[in-house]
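All protein chains of the complex are present and in place, except for one that has been dropped.
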Amino acid sequence: MQSYISVRRHFSAAHRLCNPEWSPEENQRIYGTCSNPNGHGHNYTLEITVCGKIDPETGMILDMKTLKELIDDAVIARVDHKHLNHDVPFLDGIVPTAENLAAAVWKILDPLIQEGALHEVRVYESDRNIAIVRR
Amino acid sequence: MQSYISVRRHFSAAHRLCNPEWSPEENQRIYGTCSNPNGHGHNYTLEITVCGKIDPETGMILDMKTLKELIDDAVIARVDHKHLNHDVPFLDGIVPTAENLAAAVWKILDPLIQEGALHEVRVYESDRNIAIVRR
Amino acid sequence: MQSYISVRRHFSAAHRLCNPEWSPEENQRIYGTCSNPNGHGHNYTLEITVCGKIDPETGMILDMKTLKELIDDAVIARVDHKHLNHDVPFLDGIVPTAENLAAAVWKILDPLIQEGALHEVRVYESDRNIAIVRR
Amino acid sequence: MQSYISVRRHFSAAHRLCNPEWSPEENQRIYGTCSNPNGHGHNYTLEITVCGKIDPETGMILDMKTLKELIDDAVIARVDHKHLNHDVPFLDGIVPTAENLAAAVWKILDPLIQEGALHEVRVYESDRNIAIVRR
Amino acid sequence: MQSYISVRRHFSAAHRLCNPEWSPEENQRIYGTCSNPNGHGHNYTLEITVCGKIDPETGMILDMKTLKELIDDAVIARVDHKHLNHDVPFLDGIVPTAENLAAAVWKILDPLIQEGALHEVRVYESDRNIAIVRR
Partner (left out) sequence: MQSYISVRRHFSAAHRLCNPEWSPEENQRIYGTCSNPNGHGHNYTLEITVCGKIDPETGMILDMKTLKELIDDAVIARVDHKHLNHDVPFLDGIVPTAENLAAAVWKILDPLIQEGALHEVRVYESDRNIAIVRR
């Protein structure tokens, strides 16, 4: 029997799917309207799941409030109300697809989770488009 | 007793709150992070309500599918996967707040609704921020 | 200053949009796939709003639990897990559009609300298609 | 044509429906399980709508961020993670039904809204139980 | 570390739970109101998850738009606005429970996913009833 907690955080950001090594035509062919030069945007939801043992004293794997603050400091503050292609150093040189964003968030959070272990990062671009990275 | 139908449509767009007649500092003071130069974005929901009589033959005020196509052609196709400050002629010279967007959509749709009459335009920037224009 | 309560109830039903006085071609032309002979279906949500004075002793306009039971007995029990075209006497001779369904529910509930007065009936065929009848 | 903005805020609270002037049996008869002595609780959503003119310079009726801060200071901070029957001075002597809570929030917010005017207070006890106060 | 994408699609359909080899009484005993002869219906949600490697050039496992088109062509077009017991050849001879529907969708999609591999099919009959098939 394994235990987990998940918390959800929200942020609003602009992005554009564009591989700078390709021609505009190639970007348009691969990414369609997601490649429009001025970008578009989303209300993103980030769902972070941590796996661990329930501490018998506190009844918690890890305090959900602490986990939210950690996510807010390490991720949300760096992406909220930003343009993911221009304003976010941890995405430099990365096409900001939902998949790449999930992988980048994993790399940031994994070493920061001290109690329990990061189990899953979910990025909802919308309620129809979801990317997941899981151990 | 009055009858209405409402339909909801979705689009993803970038925007930036910025009055070009103000200094950067003034924009930052009024709009805060919503004024970040590279913009941010949202999954917008547009909820359009039409008031009218239920046709006794069809049982409809106005065919919801027709209404959706009208909205998609007149509004969604012009804002989806766009940057509201740069790519949308009907917003030229308008700060793209949710309120102004609702008012602009009203102006577009009002003359196009032939059966019944436009009653309300709702713009959801997120499930926490809503602007409404109503007759 | 006016006070209201709203409650929401759910039911699952099949329906088909079809005016029996028209030819199959005419039904297909007006209703499209909604006119497919074997019908389709929805998870409907019914949102009922009652307007009234807050009783200073109970702090309620009308007990929400009582209102739900009234709706369940008078409406939900007659439409849940039913085919609206075949199994629902109060819809006999009526094309079961969302608009007609809202109007039919209004006629049933209006005389039954004793404390306060029925203010609005909303029928959600989905989270994108809504019909409203309001006093 | 009239313009509005709505914002939504969330809080978690315990409450118990109980008129202290009634016997336990009478409270049980009127309020049922909502009258259980130790109380129960909800994730409440507060939806506040303000009516006003869109300022042609800012494109806003009232800054949504300012409105949220005002609601958070005047209401949310006083009810979040509280027991509505014991911890909330503005509800002293009031049975904390959703209706009474909406009316009490109206009384607090109405004099505080300086730009535009308070139009509606909605209290969602759950997504099935809603109380509304409207001008 | 494993990567996935999930997309959600919606369709509206009628169905009836009925094993044609059983008596009407037996069907009623096993399926209850789900066995009503004229059927009922749902707004179904299909959530499809694909597992794979993130392509370092595109930043995608598989283009979500391509995946949606594949699902729409292979599944949604064959079930939307249909009666699952009468109009859907791939369900012939199958009781259209959510479980059987998920398994049937798996069989259709599994050979069609070329980049990555089908990982999970979820069928939401409502937000309370979910069937899942997973590799």
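In order of appearance the chains are A, B, C, D and E, and numbering begins at 1 in each one.
The rule we apply is simple: a contact is a pair of C-beta atoms (placed from the backbone, for glycine too) under 8 Å apart; a residue touches a chain by one contact, two chains touch by 3 or more.
Here the structure is a predicted model, which is why all the values come from computation and not from measurement.
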Who does the absent chain touch among those shown?
A, D, E
Per the whole complex, from E:Gln2, E:Asn19 or E:Thr66 the residue touching the absent chain is E:Asn19
For chain E, the residues touching the chain missing from this view
17, 19, 30, 32, 94-100, 102-103, 106, 127-135
Going by the touch rule given at the top, which residues of chain D touch the chain that is not shown?
10, 12-15, 33-34, 36, 38-43, 80-83, 85-87, 125-126
Those residues of chain A that touch the unshown chain are 1-9, 49, 54, 57-61, 63-65, 68
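Operating definition for what follows: only the chains that are shown with their structure count from here on.
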Whole-Å distance, chain C centre to chain D centre, using C-alpha means?
28
Could you check chain A for residues that touch two or more other chains and list them?
none
Chain touch graph shape: choose line, ring, star, complete or other and state it.
other
